[in-house]
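As structure tokens, the structure follows; a few thoughts come after it.
Every protein chain of the complex appears in place save one, which is left out.
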Amino acid sequence: MTKDIARKPIYLDYSSTTPIDPRVAEKMIPFITEHFGNPASRSHSFGWTAEKAVEEAREEVAKLVNADPREIVWTSGATESNNLAIKGASHFYSTKGKHILTVATEHKAVIDAFRELEREGYTATYLEPEPNGLVDLEKFKKAIRPDTVLASVMFVNNEIGVIQDIEALGNICREQKVIFHVDAAQATGKVDIDLEKLPVDLMSFSAHKTYGPKGIGALYVRRKPRIRIEAQMHGGGHERGMRSGTLATHQIVAMGEAFRIARIEMQLENERIRKLRDKLLHGLQDMEEVYVNGDLKQRIPHNLNISFNYVEGESLIMAVKDIAVSSGSACTSASLEPSYVLRALGRSDELAHSSIRFSIGRFTTEADVDFTIQLLKEKIQKLRELSPLWDMYKDGIDISKVEWAAH
Amino acid sequence: MTEKVYFDHNATTAIDKKVLGVMMPYLEMQQGNPTSQHSFGRHARTAIEEAREQVALAIHAHPTEVIFTSGGTEANNMIVHGAAIKNAQSTLVRSNIEHPCVSRPMEALTHQGWHQDLLKVNHEGVISKEAYKNINANNIGLVSVMLANNETGAIQDMSNLSNFAKEKKALSHTDAVQAFGKIDVRFDDMHIDAMTLSSHKIYGPQGVGALILNKRSDIEPLIYGGGQEKNLRSGTENIAAIVGFGKACELISESMKITSTHTRELQKTLEMSLKELGAVIFAENVARLSNTTFFAFKDIEGSTLLTALDKKGFAIASGSACSSVNKEPSHVLLAMGIDEDLARGALRISFGNQNTIHEVNNFMETLKQELQTLKQLTAIAA
Partner (left out) sequence: MAYSDKVLDHYENPRNVGTLDKDDPHVGTGMVGAPACGDVMKLQIKVSDDGVIEDAKFKTYGCGSAIASSSLVTEWLKGKTLDQASEIKNSAIAEELALPPVKIHCSVLAEDAIKSAIADLKSKQGK
């Protein structure tokens, strides 16, 4: 590998966070410097300007998902949205029952909100997905009980990029009168979302996964039929009482602009990204013992999650430090546990450990992909030459049959 | 049109250019998720830790005691909820002039098995030592008293709070959102367990704040997920805002003394003129923020005056920004036992570091004219 120039690593971690689109930054900055009013200040024009911008942004967010602006509640991000939706609706409708349903491969924010409700006395079901990462509709239906109050299924998985059949799952929830929440943090700008058609009651959004800033998100709360939630942040009564706290005007404006750009450019962008992803996939598939995690068809074009057998994950990340990628989800990579998402798909710990998530985005070029393929091939070969497991595999030994001393 | 004059710094402040400068790289260039292991992520992590140190330094706390949140509202909700959950069925004590983001979560908890008891302020908006003696509850989950009031600017004696908390073995908290940056705030000297800070009141960006939590204190999170902020506050960190907040803390520590001396001068001039016109100034005779003047004229409709002044280019407030949606009289003034009609007419001026004596004089000129006009109209109507 050439090391002649000190280059910035190639960024292939768009599912973790995206850079702010320069157009978004341009629109945002005047709201930090000039129009800095508190949107809740009703007594002067500084406040009014801010409030107007906030409402325009609300419209843009609503437009991307074909919702009514009045159904959009600002939050500090998808984690807060998920907490607010899940805890807020479960609390509000707790008289209906105390059973809640989700999928084992959900984002930590959903799983941990469920765990919190369990501590409060709710019963939770964490449905295992199929080996391709998708939820089986029949199993989902069977998991619903008479006392099920809420179900939460993510639109697009953050680690493996698979797209759940939200419409079908939503219809099941409607039939069973279960509140349906969807974490769409990874879906905006990547898949079409039409909330007029989709039977979804609550949906979480994030700006920083769609070329907006960090620290801002939204929760969609359906008006017809009206869904009620209990607030988790009380105070000045902002956001119609559902979420108090001074709104960061510049961040809201930026989220609106980011979602506007996503709406306009989504189709073309997805096509371009799909080509890059397919190129990456073909390049890497040349190697022996590589496994794609998650369904390839029902999947966003931005994501490629691959396990390189007989190579350890962390050393792999070290080896590929010229590209910025994730092993498992960013939120769990601080811990040394293998990805719980891949384990839920039935992947062995070894394969889970050796997975890399490549996520391609707006500013990825073909040259980036070429470089990545070349780098991966070189480094995987090197690490396999170092790996006693690779030797065993080459000698025809089935590693799963070996009795390893517990460590 | 003449330049607009902003006298509403207790609602929000314009960001300092230096703050914006440190934020820009995080707004414009590739940024990582601070949890990611690659260099983008590590860089973001380092930036957050530096900001944490800047915040800690400004208030004399340890960096590990700083938990970043999406703002003051969240931090207040977090401590109320988090302390309450740790101590089921306990009594939550607060002053009767707290910001709604302390009082409302407490009220919500009273529907779930917790009790609430109020510390009552006197006519000047201050909680006396004696007021604490009226609290009889023993199993107290949290006692929260704001350091400086957002409307009157009145400052509470924190030693009364800490002594009370010690005696009752209760977790103590102060909402220091308005005080921070205007008076010297030293967490280590206050002997309390938790404190709330907000960035956008100190020339930092909106959308970020912090809960300062004593290392010995244990609370439950409000928002669960990826386990950021030592598991106490999940969610991808708002790096740009956090970095900006850190810088704002550094700058405010440097400039606080100069700014408060300056605003004290403006306040003196303003209040002298206001009183000449017959205004009542609330919490006039107690320790009060040097930038805040909360006042009213008898028989003058506050909102009419407010609109008229805005048209002339002066941005001021009636009570707090958060409650200016409704036309209710200020709950703070009612708590102080101020007559409801007078309270309804209350206006707040809060100065910042850019305001000048010239602006104050112009404001008084305009105010005199507007009062004249209003009095004439009232006279005609009568």
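Just so it is clear, A and B label the chains in written order, and each chain counts residues from 1 on its own.
Throughout what follows, a contact is a pair of C-beta atoms (placed from the backbone, for glycine too) under 8 Å apart; a residue touches a chain by one contact, two chains touch by 3 or more.
This is a predicted model, so every value here is computed, not measured.
**Q** Which candidate, A:45, A:66, A:298 or A:315, sits in contact with the chain we can't see?
**A** In the full complex, the listed residue that touches the missing chain is A:315.
**Q** Considering the whole complex, which of B:4, B:42, B:129 or B:268 touches the chain not shown?
**A** Of all options in B:4, B:42, B:129 or B:268, contact with the hidden chain holds for B:42.
**Q** Taking the full complex into account, what residues of chain A touch the chain not shown?
**A** 310-315, 318, 336, 338, 348-350, 353, 385-391, 399, 404-407
Note that in this section only the chains that are shown with their structure count from here on.
**Q** Distance between chain A and chain B based on Cα centroids, please, to the nearest Å.
**A** Going by mean C-alpha positions, chain A sits 34 Å from chain B.
**Q** Per the contact definition, I'd like the list of chain A residues that touch chain B in the complex.
**A** Chain A residues touching chain B: 8-9, 11, 13, 16-17, 19-20, 22, 25, 28-29, 32-33, 36-38, 40-47, 76-80, 82-83, 107-109, 112-113, 115-116, 206, 208, 213-216, 231-238, 244-251, 317, 321, 323-327, 330-334.
**Q** Name, in rising order, each residue of chain B that touches chain A in their complex.
**A** Interface residues on the chain B side: 4, 6, 8, 11-15, 17, 20, 23, 27-33, 35-41, 69-74, 76-77, 81, 99-101, 104-105, 107-108, 198, 200, 205-208, 222-228, 234-241, 303, 306-307, 310, 314-318, 320-325.
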